[in-house]
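One protein chain omitted, others in place.
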Amino acid sequence: MKSGSFYVSTVGRVLKWARANSLWYTSTGAGCCADEVLNASGNRYDLERFGCVPQVDAKQADLLIITGMISYKAAPHLKAVYDSMPSPKYVIAVGACANCGGMFAPEFSYSAVPGADRIIPVDVYVPGCPPRPESIMNGLIALQEKINGTGRNHHKAQ
Amino acid sequence: MSSYPQEASWINLLSSTLGFTPGTQEWVFAAIGLVFIYCVIILPSAAMMSFLDRKLSADFQARVGPNRAGPAGVFQPLADLVKLLQKEAASTDWNWREALWLGVHTMALYSTVAVIPLGSMALLVDTDMSVFLPFWAALVLALGTMLLGFSQASVPGWFGGIRIAAQVLAGAFPSLVAVLCAGIHSGDYRWSAFVGAQAAFPLRWTAFSDPFQFIAFVVFVAGGLVMLAVPPMDAAVSLRDLHGGVSSHLFGRRLSLYRLGRFYGFFLWSVMATVIFLGAWTLPFGLGGVLRTREELWLLQLLETLWLLGKTFLLMLAITSLARVHPRGRIDQVTDFSWKVLSPFSLFALIGSALWTGWGLLR
Partner (left out) sequence: MKSSIFSTVRAYLYDVYLRFRSIWGSLLTALPYLWGAGELRKEVTEQYPDPISSRTADDLPARSRGLLFNDIQRCTGCKECEKICPVQCIRVDTEAGSDPTKLWVARFDIDFSKCVFCGLCVESCHPQSLMHSRQYEGAVYELKDLVASFGRGYVTAEQRMKWAALRKQAESDEVYL
């Protein structure tokens, strides 16, 4: 057994497990997807089952859930929120607007950023307009699998 | 230097077990004792209470609560702690003021580990003043927490700092007077005197011995909640109103230190309330006397600690469930409640218990 292998195998797995199971989130709610995130944290779809606690301050959050359209005016503030989060940090883009601008894409609107990944790195994209709460939780599980290193291999929308 | 009680103290048991010579310095024992109490009692109870708190609030909201980290989610606090320890700052600047005042805040809290009573032989310091050390620490706590809030350089930090200082001062007075009431009942302020004045049967507990002591018990618990900003009275540090107040920009290791310190304050206060008012560690059915005559001291100490902690956790759970079903008060309501309701009632209980005890002595 090499000297580093214990750390990589066991300790590293525990650290990853802790990160994956305690994703405290903060949400930039700007649309109907924000309602679905609220719905997901309510008592029918309980986000706290996954250890996700809503945080008011980005400094105490690990996960940024981007919901809704990002205007060019709001983009620097979203970037500031992301920058103030201590790493390791993760981002989920929920809904068409956060994925690629959606209905407000540059073909239709002059003021919308075409997707959150133009500003900050996004880990998981959740399609839908708005997605169901189960869909958001599916994205969350996908993120947990990504952190744990057991990610699904290119789960394709059919 | 005051010496420890010579009758088989757990420190002596520990030192003989570990093979220390009698000439070893006292502070070595004290340090070992503090670390031992922290790791064996405070950390596990913090994990258990945070898990129970989350499950309890989930139950009240007809939810499930954390259930995916380990079986039924029991490893959720562990995951939270390990995750918090892994966090790294996004920027390179190091807020030394925050570190300094977080240190003062934490030390003020943990200085009271020295007097925490956990059993008849687990009394590190049992002087006639040890019950007052938490009140002295509360003043340092108020200062440290206020300046911790100021060091955040943000609006929630400033307001949280000022508010928490107001809360600590408002809560310290009535609970101090409530301790005086219990002292009148037991005749001395030693932990052993508080314990000696009570018996295992609930009607022989101080809280239920006379109506004034019951008022004093309620005032002591409520005043402690105000003083330490524990959930039903946590207007100064509530997440939703004030972004966590003094802790609004703490993260990672500092946040875990802060949250553990907050929990420890709650735990200490519940232990004190149990020892002073709720029958302490006196084992039921005369079990304590039997074990003492058989000289099963380790077993006696273990059972006493477990019995005390069981009662403490029940009290904490009652307070937590109250916090989860009752809307949180605003800061002015909390301080009003403390100054205008708890303080007059504590003085009333003081006069009443003095007359009651004096009448009993005269008769």
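Letters A and B mark the chains as written, and numbering starts fresh at 1 in each.
In this section, contacts are C-beta pairs under 8 Å (C-beta built on N, C-alpha and C of every residue); 3 or more make two chains touch, one makes a residue touch a chain.
Here the structure is a predicted model, which means the values were calculated and not measured.
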{"item": "Touched by the hidden chain, restricted to displayed chains", "value": "A, B"}
{"item": "Absent-chain contact - pick from B:30, B:43 or B:64", "value": "B:64"}
{"item": "Hidden partner chain, touching residue among A:34, A:81 or A:100", "value": "A:100"}
{"item": "Absent chain, residues of subunit A that touch it", "value": "43-46, 49, 96, 99-103, 105, 107-108, 115, 117, 122-129, 131-135, 137-139, 141-142, 146, 151, 154-158"}
{"item": "For subunit B, residues in touch with the removed chain", "value": "56, 59-64, 67, 321-322, 324-326, 337, 341, 345"}
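The criterion applied here is as follows: only the chains that are shown with their structure count from here on.
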{"item": "Subunit B - residues contacting subunit A, complex", "value": "54, 58, 61-69, 73, 75-76, 78-84, 86-91, 239-240, 243-244, 248-252, 255"}
{"item": "Residues on subunit A engaged by subunit B in the complex (per definition of touch)", "value": "14-15, 17-19, 21-22, 43, 46, 48-51, 55-57, 59-60, 62, 83-88"}
